[in-house]
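Only one protein chain is missing; all other protein chains are in place.
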Amino acid sequence: MRRYTVVPARRLGFLVRKEILVLPSRTLVGVFSLGLILLPWFSNDPYLLRVVILSSIFAIYAASWDLLAGYSGQVSFGHALFFGVGGYGSALLNYHLGWTPWLTIVIGAGVAMVAGFLVGIPCLRLRGSYLSLATLAFPLILTGLLFTIPELSGGELGISGIRPLVRSRVGYYYIAVGAMLAVCFALWKIGNSNTGLILHAIREDEVAVRASGINTVRYRLLAFSLSALGAGFAGALFAHFIRVIGPSTLEVALSFQAVIWGIFGGVASIYGPVAGVFVLYPLTEAMSLVRELSEYRLLIFAIVVLLVLLFMPEGVAPWVRDKLEIRCPRCKVRNVVTRATCHICEAPLR
Amino acid sequence: MLQDILVTGLVNGGVYALLAIGFSLIFGVARIVNIAHTGFYMVSAYLLYTLLNLARLNFFLSFLLAVAAVTLLSVICYKLVIEPVRQHEAAVLIATIALGLIFQESLLRIFGGHFRGNPAILEGAVEIAGVSVSYQQLLTLAVVAVVLIATWLLLHHTRLGLAIRATANDLEVANLMGMNVHRVAMLTVAISAMLAAVAGAVVAPLIVVDPFMWLSPLITVLAVVVLGGLGSIKGSMIGAFIIGYAEVLTVFLVPTGAFLKGAVSLSIMVIVLLLRPEGLFGVAFEEER
Partner (left out) sequence: MKLKMLVGVVMLALGLAMAAEAQQAIKIAILGPMSFVQGENHWAGAEMARDEINKAGGINVGGKRMQVELVRGDTNEIQSVPDATNAIERVITRDKVDFLIGGFRSEAVLAMQEVAMDYKKIFLGAGAAHSKLGLNVEQNYDRYKYWFRATPVKDTDLVRSLFAVLGSIGQQIRTDLKTEAPKVAILAEKAVWTEALVGAAQKNLPAMKMEVVGTWQPSAVATDVTAELSAIERSGADIVFTMLSGPVGIVVGRQMGERKMKAVAWGINVEAQKDEFWQAAAAKAQFVSTLDTFAEVEITPKTVPFVRAFKARYGKSPTYNAATYDAIMILKAAIEQAGTTDADKLVPVLEKIEHVGTGASQSWDKRHDLVWAVGKTAGIAVQWQDGKKVPFWPPQVKGMQPFKMPQR
């Protein structure tokens, strides 16, 4: 467990120094966040901003998958369900009732959370590959249902003509990036809290957790609901950015994307999947800028994923972290790799 | 109508069974959820197409070459991609997804997004109980029977079969008993891919060959094996026919809801899982632990 010192708000500098700059991985995250916030000062190229906005939205989606799959070990193959439900929920309310997107996005995410809870119930009885493969079914069943009510769902066209959250690209950029940073920080906090610890334990040995008097049912459902909340929020943001929500958001391909981003970045870390998205998504887009590569980009994407995994089977982010930091053998706190002794307990690191 | 349902369901179930057996085998032995399984099936269909139409070989030779090539490909993939990350479960998972994508995109680049048709091995159709069934569909049923018997003989009457079953039962003990579990896993991958390749050659003439043809059977196969119980070959067989009949019933009873047949079979899978979390014939979890 990491240690947290309670710091008065006025000493922000102290906080930055002691909590962020102390570890290279946190410094990286800080620099990354700051970079995102400052980016529009250097370029307001709408295309560049669009790619970052979409990356941010998908980062929320991938990070929410991580809470469910990485922490609690319920590897969902149908995460697109929550993305789609959030998007459709928000779009339907906005389009048919004319409510403001600011409200419908929240409701859409809430609907997704309910969906997560409902899907979580049958999944309580399942484990491992059975759970993965069963979850794969849910978005496809929903797609079938949507096609039976085209008056409401728009069938294969989906719903178009939904209102954007804000008109200006930079405005949307700050909403998406801000939401991404906030949601991911919250998810990371949950992951490092007692709840996160219990989820870790459930993944490793559920029977043992139950034997310790913990209601694992409650925690597994909690993981499902929270994760669905995040994914639904991402889906709703996506719908109001693209301004169309259709059955393509429920496709197997999008469910698999979450798995790929998550595992590529490194599971059970939250920042791993975020890194996964921010490496892979812009990389794929950058390839489409080069005419010769553009039609090969998915092939290259798959090969890159495969090759990187061979060298970093734990994912990119943990690999980078382990190169930069070393764990104190005595108090388990992480230290800069250059230090000889632990910065907390002063035990020799090697 | 009843005879239509009975015959058509049997034929459809046979196709699914052929694909599901191989998938089930590899999971049962190596605990690999091989998302690329139907990818091998697709590659085989394309190889057959190429050999028949571009290289103009005869059918028998094309069939043998396609199956051999896919089997070899599977071993190469296993050695290069899966084995180095075997101990990382998550990595294996996306490695197989990535493999499926690589197959899809490579074929898309080589052949384009065109739809292609493979010729039937046997032309024509026959009426069974007043229902028209093509010879190709009957052939599929026959191949399913042969594959099933061959797999059973292999598993129960050869030393390799014994090793496969032992590994499937308890990998660590099998290892301690001096079996080369890596070799067993590799051989199982080869056998499983070979089954997929046979399926590709036999089933492809019933459907359309295109670079995305691996996705839809993948879903059906997953539903079948989960329904029947992961790793159980008997379960896969029965699951295949349940799904086959469920789809046909949907089409016949609700013709305007024919598009729902996939959703219906997936819902059946979910319901079965609610009642029996390990599928119909799966290994109970407590034993797996």
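A and B are the chain letters, set down in written order, and residue numbers restart from 1 in every chain.
Just so it is clear, contacts are C-beta pairs under 8 Å (C-beta built on N, C-alpha and C of every residue); 3 or more make two chains touch, one makes a residue touch a chain.
Computed from a predicted structure; not experimentally measured.
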Out of B:R116, B:R165, B:H182 or B:R276, the sole contact with the unshown chain comes from B:R116
Missing-chain contact, candidates B:I82, B:V144, B:M213 or B:I242, resolves to B:M213
Touch assignment to the omitted chain, from A:L12, A:L157 or A:L310, lands on A:L157
Only one of A:V244, A:L309, A:C328 or A:C342 touches the unshown chain, namely A:V244
The one residue from A:P46, A:P329 or A:P348 touching the chain left out of view is A:P46
Touch rule applied to chain B and the missing chain gives residues 1, 4, 7-8, 11-12, 15, 108-109, 112-120, 124-125, 131-132, 134, 136-137, 205-210, 213, 216-217, 247-248, 251-252, 255-259, 261-262
Contact residues on chain A toward the hidden chain run 45-48, 50-51, 54, 147, 150, 154-158, 160-161, 238, 242-244, 246-249, 253, 279, 282-283, 285-291, 294-295, 298
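Basically, only the chains that are shown with their structure count from here on.
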Cα centre of chain A to Cα centre of chain B, whole Å, reads 33
Given the complex, residues on chain B that touch chain A span 27, 31, 33, 35, 81, 84-85, 87-88, 90-91, 93-95, 97-99, 101-102, 105-106, 109, 215, 218-219, 222-223, 225-226, 230, 257, 259-260, 262-264, 266-267, 269-270, 273-274, 277-279, 282, 285, 288-289
Per the touch rule above, chain A residues touching chain B in the complex are 75, 122, 125-130, 132-134, 136-138, 140-141, 143-145, 147-148, 207, 252, 256, 259-260, 263-264, 267, 295-296, 298-299, 301-303, 305-306, 309-310, 313-314
